[in-house]
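Removed from the display is one protein chain of the complex; every other protein chain stays in position.
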Amino acid sequence: MDNKLYIGSVYYPEHWPRERWPHDIQLMKEAGVNVLRLGELAWSKLEPTDGQFDFSMYDDFIELVAEIGVKIVLGTPIEGSPVWLRHKFPDVVAKNKFRILHAERGHHCHNNKDFAFHVSRITTKMAEHYANHPAVIGWQLDNEMRAVPCYCNVCEDGFRDWLQDRYGTLDQLNESWGTVFWSQVYNTWDEVKLPAADQLTITVSQQLDFNRFQSDSTVHHMNRMVDIVKKHGPHQFTTHNSLGLYLMLDLNKLGEKLDYMGVDFYPHVDSDNIDTVLSQDLHRGTKRKNFWVMEQKNGYFNYSDYNLAIEPGLVRLWALQDIARGANAVLFYRWRSGRYSWEQNPNGILRHDGTPRRAYYEIQQLTGELEAISSQLAETEVEAPVAILHSYEIAWAFEAHKQYTNFSYRGHIISYYKALLRMGVTVDLVDPSVDLSRYKFVIAPSLLMVNDDIHQNLMRYVENGGQLIIGARSGMKNWENVTIDTPWPGLLSEMAGIEIDEFEVLPDKYTNTVSYEGKEYSVKVWLDMLRLTTAESMAVYKEKFYAGRTAISRNKYGKGVVYYVGVMGSEELFRDLITHVADETGLSYTSLPDGIFVSSRVKDNDRYTFYVNINKEPTMVKLLENGNHAVSGNSLSGEVLIKGLDVLIVHS
Amino acid sequence: MDNKLYIGSVYYPEHWPRERWPHDIQLMKEAGVNVLRLGELAWSKLEPTDGQFDFSMYDDFIELVAEIGVKIVLGTPIEGSPVWLRHKFPDVVAKNKFRILHAERGHHCHNNKDFAFHVSRITTKMAEHYANHPAVIGWQLDNEMRAVPCYCNVCEDGFRDWLQDRYGTLDQLNESWGTVFWSQVYNTWDEVKLPAADQLTITVSQQLDFNRFQSDSTVHHMNRMVDIVKKHGPHQFTTHNSLGLYLMLDLNKLGEKLDYMGVDFYPHVDSDNIDTVLSQDLHRGTKRKNFWVMEQKNGYFNYSDYNLAIEPGLVRLWALQDIARGANAVLFYRWRSGRYSWEQNPNGILRHDGTPRRAYYEIQQLTGELEAISSQLAETEVEAPVAILHSYEIAWAFEAHKQYTNFSYRGHIISYYKALLRMGVTVDLVDPSVDLSRYKFVIAPSLLMVNDDIHQNLMRYVENGGQLIIGARSGMKNWENVTIDTPWPGLLSEMAGIEIDEFEVLPDKYTNTVSYEGKEYSVKVWLDMLRLTTAESMAVYKEKFYAGRTAISRNKYGKGVVYYVGVMGSEELFRDLITHVADETGLSYTSLPDGIFVSSRVKDNDRYTFYVNINKEPTMVKLLENGNHAVSGNSLSGEVLIKGLDVLIVHS
Partner (left out) sequence: MDNKLYIGSVYYPEHWPRERWPHDIQLMKEAGVNVLRLGELAWSKLEPTDGQFDFSMYDDFIELVAEIGVKIVLGTPIEGSPVWLRHKFPDVVAKNKFRILHAERGHHCHNNKDFAFHVSRITTKMAEHYANHPAVIGWQLDNEMRAVPCYCNVCEDGFRDWLQDRYGTLDQLNESWGTVFWSQVYNTWDEVKLPAADQLTITVSQQLDFNRFQSDSTVHHMNRMVDIVKKHGPHQFTTHNSLGLYLMLDLNKLGEKLDYMGVDFYPHVDSDNIDTVLSQDLHRGTKRKNFWVMEQKNGYFNYSDYNLAIEPGLVRLWALQDIARGANAVLFYRWRSGRYSWEQNPNGILRHDGTPRRAYYEIQQLTGELEAISSQLAETEVEAPVAILHSYEIAWAFEAHKQYTNFSYRGHIISYYKALLRMGVTVDLVDPSVDLSRYKFVIAPSLLMVNDDIHQNLMRYVENGGQLIIGARSGMKNWENVTIDTPWPGLLSEMAGIEIDEFEVLPDKYTNTVSYEGKEYSVKVWLDMLRLTTAESMAVYKEKFYAGRTAISRNKYGKGVVYYVGVMGSEELFRDLITHVADETGLSYTSLPDGIFVSSRVKDNDRYTFYVNINKEPTMVKLLENGNHAVSGNSLSGEVLIKGLDVLIVHS
């Protein structure tokens, strides 16, 4: 695989007449496209009937594009399983809570044996056929997977096996789930069922484990494919195009066997860009490594209740925003606009009539600009001096027991995240179990559940001098979604130097006020009342019967410091607090104008700082470091004006 | 059948003691009632057990009413199938998406063989019995039919047959539906299924065809009955009482074999009258012929979450509004208020205790007023110089692929329709395939799909001098709900003299502005950006990056003119544009006060112009033509004051 940025698209040879191919390939060449994804929805073309394979169309097409130097990422065509497969094996489709087949696109049962057989067979056939093709550099396994819950008998047996692996004995399962509650003790393993609609009661621990099982089943399905393609083509990379901020599939586990994280981006034209950069920081954080953007929106979206015209400049901006936070490849979805069924809007670089849309010319401009710096950039890594802890299992614990409609796990994370964005500080979103030593400080917005590994990991980090901010609703539960029987925040109490006596959860109509460093902040949603053991009080409540009680504490521990922030809902408070921590830890930061997103890619002494302006108006920005315009080479310093919907790359 | 207007009601002899009948009939006589509908919910009375028929109660009742000259329209009693039928044949009930029986009133499977057998048998028995009864002038087949989707095996087989008829080969089906999309190619016919919940993916073309199949199945069910009653009583007319603005059943196909369109009206007391007159113009437009109102609300409604007391005058107004736009018969629902189950509100002309409500006296007044002009009026036809194109299949295409929640096909049609109402111009709502030569101009608010027939029909109209207004979101798809691969608006491009480069679909929070003839208009929902080929620009956008681009164009074509209106959401703009077209085509119009609805019924030199005032306050109206008060004979000219909730009929 060449050392350069990949800019490309997605093509469906089976959708268009062969006579058209050369014209499309000529247009790709002129646009500077150097990679295509193919095949991820072509099962019925590649295996038209059970066991008969025909790769000739793809061979022909790949030969043509290879001639102009375009590389290929092949998709395994699992999501759109062929009609003949489901006609023969209806149970490859997932069953709903009522144990009735209920399908949507991609709703396969990942534990079904017939499904596994056919997935493995076509993956093997494709891997055998394309492992040594010089143009095929990698594989995307399946497409935008979800951890679809399936309530079939195979999944029920599989779940029981999974639980036996996890808990060993039924006594341990009973104790871990607290089945004594509501008298739901299991006497035999065959009494253990899926949380289907026919179950009189479903514990929140069972639901959490079912989510784990679903996610594991999906990861297992993917790893089956990874093993096959790696066996035949160990030099070819593997990736998957994740749904981005989708919560139900654990990206950390999904990423383990993959060479690169991959992700799709479909931002709204009027988006505030937060979800985009959050997803980038999450996918980069997963392997702490650059990633691939397998689908980048460039035109109209097909799944939205509105569709703004794409402002000039936005297609180029989206791609550069991807690169700014770690993308080493951006594939625009799709080459030519589709005509059929659910995707008929002009989502292609070409219109459905085959003529270029404005996007085409922006992509051409982009590839031109990147040409000189592409290989240098490809070797850089994003500078992220701070980590935010993000756990899928905690997210599922909240999902399994949705109590408070105005609390959102992701929303709470974002309120810390935004504070750092405005300071120009890039963060990794990482699992609480990863080595944190590289980070200046770490924020754990809501560690609802804590296990020994996480506890030890955080202790190690703080004892060695790390600074840790723990947010509200932390340390309350063990890893089975069960409340501990010691004072909150449990395992975190000692390092935080506090205990929590009481709390309240406010509906939207109520707030309280917190006083911190002489300034008052409105707080809401969840308020913990802290009792200090070894910590000092940093902020107190101002209202209601608990006025004067501590809301935020600070505790020196080992060589480090632990903050406990017992409140939610004030980005301003979080920014002021984080500023304090940044000052203590010597992290440099700035104060960015609205609509400006900054991040740096660095290698050795080379630094490329991206200033992305999502405002339609020109915006004045003070550079973090002086340097040269990465494309023109002009020298830049101090304050510069960035045009609306433009991106400035400063090389220093 | 006599040449007069029919004013009547609906009676259920089986609901009341026989001893009561003479009193009811005496009251009918005094009210001037001359027609009754009977039997449409009497199956279990007429065939109490399987195969045993007993028409004696109906014979006795009909004999009594025939004595006072009242005519009978008999309903076939299908909607309320008897319990014994469903107990014996549970599958006469429709199955839901999960292929589980899920019933509501009237949810029969129209393809079930047992259902067809029993429907045909009771229809035959009734037709044999009543074909030659002098009082029975016609038949209402079934009641307020819906094209209920049924997902049973019989429907699945039926759908497959229907598709074979339509497409011939599986290759053609695959190509027409674009099954290459998401790899859903069919290899054998038995792989083709209904769009049920167990299907992994359902294309929007499949869904459209399923809607067509449902509608055709329902029409087929009705035509079976039409053939039977016409065989025995060719002199008796046939009709059906449609649900009015119900979308899922194609009234054009339903109307083909019927002698008259029939429809039910249940306006709210505080209605703005638009849905009522739209439904009248649609039902009249279907056969371009006068129609029957089989049920006209006269009292409290049973299916509403509120129930205003009926203002004095409103019952008479509703009936005259029916007649004003083409009703030759108005049957008030129902004679005496029902006591049972879902219909216990006082919906009758009599209370549930058998005493007259105020409505009784208004009906008495109405029959008195109409007496002298009834036979003359019955021969007139409504003057409708303009057509609006309205297609059920296009409506289903939008339903099959609901993308934009703030777009409504009917709502968009209404925005043009209202402009014409305020100008005092009556329109026919007609299918795009009908001969348009009679119309001064034609409006096609959204021809999403176009086929060759429609294209030729419109070409013919314009080439011969017609003026055609084409609205936004037109010409994008072929007749299978698939986007074309040539520039939009496809087959309409040449006559419109434009191509569409881009568009946007705004959420409710955004608008743009259009400048037309020096005036500015706020537009929303859907905005097309036009590129002129032979057309001239009439209006341009004022905002965003596409300011200056054409929003409305005008193209001379043949002897006619084609306008393309690329915007939605401004009735004011539409009125100003239509005024321009009216001036060009020499159509006379006026400007009506709010709450006044005007239409004319004409024959030769006789013209009856109806001025309906839905305001509670007296309203001054400038007459379109001077003439005489149709009832009193007084001469009327210039401006006249119409009382609140009153109707003025001017004969000229």
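Order as written gives the chain letters A and B; numbering starts at 1 within each chain.
Definition applied: a contact is a pair of C-beta atoms (placed from the backbone, for glycine too) under 8 Å apart; a residue touches a chain by one contact, two chains touch by 3 or more.
Note that the structure is predicted; figures quoted are calculated from it, not measured.
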{"item": "From B:103, B:116, B:434 or B:640, residue that would touch the chain that is not displayed", "value": "B:103"}
{"item": "Touch with the omitted chain, as defined above, among B:6, B:43 or B:526", "value": "B:43"}
{"item": "Given A:52, A:187 or A:634, the one touching the chain that is not displayed", "value": "A:187"}
{"item": "Missing-partner contacts on chain A, residue numbers", "value": "98, 177-188, 190-191, 197-201, 203-205, 401, 403-406, 476-477, 482-487, 502-507, 510, 529, 544-546"}
{"item": "Residues in chain B touching the chain absent from view", "value": "12, 14-15, 41-45, 48-49, 77, 79-84, 86-87, 90, 93, 100-108, 302, 304-309, 311-312, 337-346, 351-355, 357-358"}
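Assume only the chains that are shown with their structure count from here on.
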{"item": "Inter-centroid spacing, chain B versus chain A (mean Cα positions, whole Å)", "value": "50"}
